[in-house]
Structures are given as C-alpha cells and as structure tokens.
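Heads up: the structure comes next, in structure tokens.
A selection of the complex's chains, in situ.
Each chain gets a letter, A, B and C, in the order it is written, and its residues are counted from 1.
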C-alpha cells in the first residue's frame, strides 16, 4: 500500500459517543502517524451531517443507522458504510415515572421520543411486542433528547426514550426509573443489534478516488478504538473537550460502551455479515412501521475494500 | 329684501380664529361680526384662503372660536349642533350606506321609528328627484346625484340653518345650474336660513338675498350687498343692467382682495 | 381587448409552467441533480398519491388548517373591537402604545420557547403561537384602518346628531372594514407562518411536522410535497376569504 493521495480528510461528527474514536485519533495524533490531517466538523443532527456528506462537503462520518437506512431508502448511492465502532445497548432506553411498572402501563399516557431516531424505533418495537398501537393507545410526542429532562420534570410527559448522557441525567432524576433499555429490542435478542447502532460512512466518490487515504484513515481510527479500550482515562482527558462533561461523568459514559475492534469488523460487515443482516431486518422493520417506503438492499452500500 | 322675516337667527360676535401650527400661527379670522336674519339666504364670497370655511365651521360648531362667540337662536354655540345642517363640497356621503340609508341617517340618530323615517326619507329623495335610486350605493352615482343625496340627507334631518361650503364647485356647469334651481325652490318652499359659500359671483347673484364679501387673510367683512334682483332669476335677469352693475361691484371688491393674495403667491 | 390580453397572459402562464415542470423533470431524470437534493416532480406526485391513499396528507393539512383557523379567529375576535376602541380613544391609545410597540416587532417564532414553557406541547400551545403572532400586528392594522377614515365623514355624522358610540358603530366600524379585512388577509398569511414554525419545532402532525420529519428521513419528496401543500392550502383559503369579503362589503361593487 502506498502513501495517502490526499492528506486532509474532513470528518463529520458531534459530541455523541460514536465519534469518540475520531476525536481521540485527532487529539492523540494517531492519524498524523499515518500521514493524515483530519478535520472534525461538528453537526448537531445526523440528517444534516449526512446531507453534507452526500453534497461533498464531508469525506467521512459516523452516523446513526436509522439515518443511514433512510438515506439509502431515498435512493442516494453517493455514500457507503465500512464499519461499526461501538455498541451502547445499556445507555439508551425508555425512562418512565415510577407508577409505570411495565410497558403495558403506558396505555393512555404521553410518551416522548425524538422522531426518526433509534429511540423512536425502540419505542415502536417494544410497543409492538406488547401489542400497543402508538396511534391509538397512547400519545407519542416528538421531542429532542435535550428537552426531555424539562418535560419529565414538569410532568408534561409520563415517559420518554433517550440516550446518554441525557439518559443518565433522566435516570438520576427523582421519581424516574428505567422501563426498558436497548437489550429489549427484538433485533438485539437475535443479532446483538440495538435499534440504532453507529455506522462509519464514506463518500463513495472519495473512497474510489483516494483508496490509500481511506486505508490510512481506517488504520488510525481503529488504533484509536484500541486506545479507548486500553487507556480510557487518557482518552477521557481529551474527550471532555468535545463533550463538556466532567471527568467523572465522562468515565461513567465510557464504562457503558462496548467498543468493537478493527479485527472484528470483517465478521460483522462482510463475512458472514451478521450486522448487515441485522441492518436489513431493521430496514424491514422501518418499512413495516411506515417510517420509510421501501427497504434498501443494505449489502449494496457496504464498502468491502475499506473494512479492515 | 322680500326674503327676510323678522328675528336674528345667527349672531357672530367679534370672532377671531387662530390656528397654531408646529412653527407658526395663522390668523384665519379677525374680530369678525355679522348677523344673519331668520330666512335669509346669505352668500359669502372671497379670495381662496380668506377664512370662509373656517367661519362656517365655527357656526356648525366643528371648531371653537379663539375669541368672541357665535349665538344661534339666543344660545351660544359650544359644540357640534345638528341644528345647522352642513352640506360639504365633497358630499360626505357614507359609502357603505345606500341612498335610502344615507338619507335616514340623521333620523336614525334621533331614534325615530323605522317606519316613520323610511317614509320621510322617501319623501326627501323624491324632492331632490332621485326616486328609483333608493337602493344604489353612492359609489354608483354621479357627482350631481351625490350632492342631491347630501341635500336630502340634511333636509330630512330638519335643521334650522343650512350651511353649504362650495357645494357645487366640483360639478359641471349644467348640473350645477339644475341644482341651483332646485336649491332655490327648496329655499322658497321650506324657508330655511341658509349660509352658502361660493367662488362664483354668478352663483352668488343667482341665489342670495344678501352677499357678504370677505377680505383676504385674516378674514373680515369687506362689504355687504343686498341682492335686490327680481325672482325668478332667469336668463333675462342675468342679462339685465342691474345684474351687470351688481356683478361689477362685487367683482371689483373681490378682485382687490384676491390680487393681494395672488401677489404673495407669484413672488 | 382586455379579455384578449387576459386570455393571452393565461396562455403564456400555463405554457411557462409546463415548460418549467418538464425541464425540472428532465434535469432530475438525466441525473444532473442528486434526488436527495431535488426529486423529480413525478416523484413528488407519487408521494402525494401514496400519502393521500394512507390518509396522512389530508390529516396533516387539516391539522395545520384547524390550528391556523382557531388561533386566527380568536385573535381577530379580540383585536377588532379592541382596535376600534383604541382607534377612537386618544387616551387609551396612549396607555397601550408602549406595550404595543414593544410587542409589534416580535416575530411569532420568538414566542415558541416561552409558550412551550407555559403550555407544553399541546394544541393550546399551537393556538397560542398563532394568537401571539397575529394579535399585535392585527391590532395595529385595525388601529391604522380606523385612522384612515375620512374625518369629514365623522364630522358629517356628528353634524347629523350622532353620539360618540354612534360614530364608532355607524362610521368607524363600517368605514374601516375594507381595510380591516385587507389587513386580516395579510394576518392569515402570518398565521400560517406561525403554525408552520410551531410545528417544525414541536409537533407530531401538521404540514410543518411533515416537512421536518421528511427531512429527518431524507425524503425530499415529502419535504417538497409539504411545501406545495402549504402553497395550495393558503391559495384555497385566500379564494374562500375573497368570496367572504365580497359578501361583507356589498358597497365596494
């Protein structure tokens, strides 16, 4: 393999944990080691980030898989996926008031989830498992995760689906408790797949034009994953700059994440591709719940050459 | 002077009117005094801006004099009084009311029963020759017809005094003539006291029992001329020597005043 | 001559619209534009058929329309009498003037956070946004309208014996009505602006939500369909409003 053709890669991320490896890679000079400069562009929402990727403003990004599937379903061929860095099944879930003991108790209540997100999918799935109709049996509200603590506090909603760090904040509020987390998701039981696993994506044109650059990026990236596993404390020190959490909270978040190393990626993504099969199921699930029109053939969007 | 009955209807006593603007003051009228007898037809002529409108507004109570007072039937005028029916050059009809509703307006304000006011309005609409147009909106009428509605509206309200501020100035010559004749007929039949403002000396001679010429600003009375032309004042009268004589007198009197204000304007 | 030229304009307009839509379709079909950024008109049409089929399009449109109408009605019903009262009273005008001038420049959107704090994500919150957004400007329009009345007419009415209340009811109200209605027409547009933004930020139905949700799922056709639906709905309401206006103002031809 040769030298990178292009030495700057623009990465689209946010303060979400799925972007920790890229941040650590930059801060700890792991990309530089491979001759790459990586520019970290902050995006609040997945959809904006993916739009920018397709428009050519970004080269590489990580995103929630719901967003990625939706974009595949929209027919955009301009991007491909090449890995999944993490699993966070225990820091996303439905938090409810204490009087709500089971999913069935949600009947007639007001429950919030950010629409078009993994948490939304989780809610739809567990409701279905328990035979509840989100249209008729309860009121489902569209709320951003950061608005949920307030809404729970004022009693405006009875339950909500959220992810870390708001997830932890909500759990710590008095009178709240965890109803279910991602481990109750139907596909998790079969494929160990949460409702919205993070996905590494690359602009297709970029991958084809600069294969060496991509290789270098992948190497640096998974070295960062290794570092997150091996030296969490060191990593946390640089991560607080991204997340604005204090060290203690940052360490707590890190503890809940299962990182997926570079050498495990092939099995998930290509041979035999359990993860991709799970994604396909997820896509079918979204179609069933009328979130997207048609399930894309997820396999067609995998950049096999880039998977380490 | 055959049109005079006894009794003073309106007495204007040493009236001064000053308008204070943002920067300067305008003395529109200065110590003007004048009596109007019951049943008189007074026509006021004078240069533009000499204060004719101001004077008539004071009589109607739209404005209060700065000094002096106006006595109507022995009582000083302190506010707007429906006893002086005003007929405006711009007609001032309510565009959203039909002819019938416009004419009924004053009576409606007096809370006259609907049936009675409908009948009365119909009578006055007929008097001004607008039968058949009761349900038209003013919008659809010509200028002459609008002015007739406005006259009917005033008459139907039975005011003691009619005030007319250049009522026919916006009309063409022939329409004007028709309305002048109608007004004379109404005057002769209903014997109202009338104050009428005009720029036209011919109109003044045709209508008045007395003509008042005002000076240029500040307005005072320059001359009062009793109009002794015989009735009806048809074309023959208008070509008579007495007509010519009166016309020239007034013309000279107005001209002198107008020239003053023209000079100011042109240089 | 006039008929001819109107017919000619209409023909040009229709031809130009056809050319425009065809060009758009072609550009998309030939792949010059990524469908994510701009879907072909035919795709929007398919989306429309699908969403009419499952009832969503009608539901979203009705939800938004209902919110606009309720908020707008309440706002008008309060603003009209209050505006006419303020327009006829110098004293109370002066009393309320500072408050109104402070509220007037506030875009209705800026009420969204406060209304969320006060009312939560409820229908009342949606109505309140429409109310807040359209009340102050409506009031100003109405006060302006009362001032546009020819003072001569007020004089004439008083000269015919009208009292203060008579003048308000018989002259100021009908005299300012054409302008009030013109103002309310503008306000109705603003009411739509309000509701769409309220729905963008927090809602689970309505055209604003439909657009925002479409964006989250990269369904640009849904986004554009939502926009087209807003256009069409506003146009239809405009036509209805105009009919109603003619009824209410028989004297203006």
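Keep in mind that, in the parts below, a residue touches a chain if its C-beta (ideal position, glycine included) is under 8 Å from a C-beta of that chain, and two chains touch if they have at least 3 such contacts.
All values reported here derive from a predicted model rather than from experimental measurement.
Asks: Any idea how many of each chain the complete complex holds?
Replies: Here the complete complex works out to A x1, B x2, C x2.
Here, only the chains that are shown with their structure count from here on.
Asks: What is the chain whose Cα centroid lies farthest from the Cα centroid of chain A?
Replies: B
Asks: When the centre of a chain is set as the mean of its C-alpha atoms, what distance in Å lies between chain A and chain C?
Replies: 40
Asks: Compute the distance, rounded to whole Å, between the mean C-alpha positions of chain B and chain C.
Replies: 49
Asks: What is the distance, in whole Å, between the centres of chain A and chain B, each centre taken as the mean of its C-alpha atoms?
Replies: That pair's centroid distance is 87 Å.
Asks: Which residues of chain A touch chain C in the complex?
Replies: 45, 47, 50-51, 54-55, 67, 70-71, 73-76, 78, 115-116, 140-143, 151, 154, 156, 290-293
Asks: For chain C, which residues count as touching chain A in their complex?
Replies: For chain C paired with chain A, touching residues are 34-37, 50, 54, 120-121, 202-204, 209, 213, 215-220.
Asks: Please name which positions on chain B make contact with chain C in the complex.
Replies: 60, 62, 80, 82, 84-86, 88, 90, 92, 94-97, 105-106, 108-110, 137-139, 153-154, 157
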